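Omission of a single protein chain aside, the complex is shown with its protein chains in their original locations.
Right after this comes subunit A.
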Amino acid sequence: MAEVLVYVDHVDGAVRKPTLELLTLARRLGDPVAVALGAGAADTAAKLAEHGAVKVLTADAPEFADYLVVPKVDALQAAYESVSPVAVLVPSSAEGKEIAARLAVRIGSGLITDAIDLTADDKGPVATQSVFAAAYTTNSRVTKGTPVITVKPNAAPVEPAAAAGTVEALSVPFGEAATGTKVVGRTPRESTGRPELTEAAIVVSGGRGVNGAENFAIIEALADSLGAAVGASRAAVDAGWYPHSNQVGQTGKSVSPQLYIASGISGAIQHRAGMQTSKTIVAINKDAEAPIFDLVDYGVVGDLFQVVPQLTEAIKARKG
């Protein structure tokens, strides 16, 4: 069967959920061959085998951490040349998209980013995308070269499927460009213990109506009662109430969770662009005219300082 190259996003050997989703999609196109790079690469093999990887190509070298992006492109290209896959799939993180972009230029292939679904037809993979702030759904194909496609988190369910997962060391010849951009300092993000925003099944967001950094505690409490990630609108971020890393919207992160709860967010087009593909949308806002109510499955017109804590208590009571 045809092989499909899957780029593995992992942290010190712990495979992140979007890669497991990617393996579900890859199996629709062929036999997944996973490429894991950097510290802990070999530790990913067992997990990847449980999810259908027939082979895991691993490489570790100081270059992957010491220089930006290009060493990873060199490695993915080496894997591409050793496997001759029918498609290359990469998670749609900021770095994933850059890696995919450079690979596409190098191998002369078309690139599709931010797919929300993938199917196979006789002409190759067909990628579904959501465009123009989710006003349209498109189906696209790569027409030149080997399709390079980046896929958004939550595009597919994680489905275990046992496979051999044979581990092979990948030999990577680093090019001259690999050492072009030095990483001279690194500060790991402090973990909040909450799920990653773009990967979370439930996102609870606060906006201008939260009215102060200290008030975000009630948004966080609701999120924690649901095991959710916390998001913020641009207004809340620009006011300095919550970090930019949590911003949902056009200039922040695009999320597509099972459930999105917007509190004190009016729903400007820029925010809607980042959350409109959420499966179920709930809003709480004092202003009955807020545009967010045009999107909701369930909306509460009311004071978030009353509604949100009451909701949190009700959830806690039910969960015992």
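Assorted remarks:
Simple rule for what comes next: a contact is a pair of C-beta atoms (placed from the backbone, for glycine too) under 8 Å apart; a residue touches a chain by one contact, two chains touch by 3 or more; residues count from 1.
Criterion: contacts and distances are computed from a predicted model.
One subunit of the complex is not drawn; among "TldD/PmbA family protein", "Electron transfer flavoprotein subunit beta", "Cytochrome c-type biogenesis protein" or "CoA-substrate-specific enzyme activase", its UniProt record names it "Electron transfer flavoprotein subunit beta".
For the options A:6, A:20, A:87 or A:111, the residue in contact with the chain missing from this view is A:111.
Set against the missing chain, the residues A:4, A:54, A:134 or A:230 yield one that touches it, A:134. The chain omitted from view is touched by exactly one of A:155, A:202 or A:223, namely A:202.
Those residues of subunit A that touch the chain absent from the view are 11, 68-70, 73, 93-95, 97-102, 104-106, 109-114, 126, 130-145, 177, 180-189, 196, 198, 202, 226, 244-245, 250-251, 254, 258-259, 269-270, 273, 280-282, 284, 288, 293-303, 306-315, 318-319.
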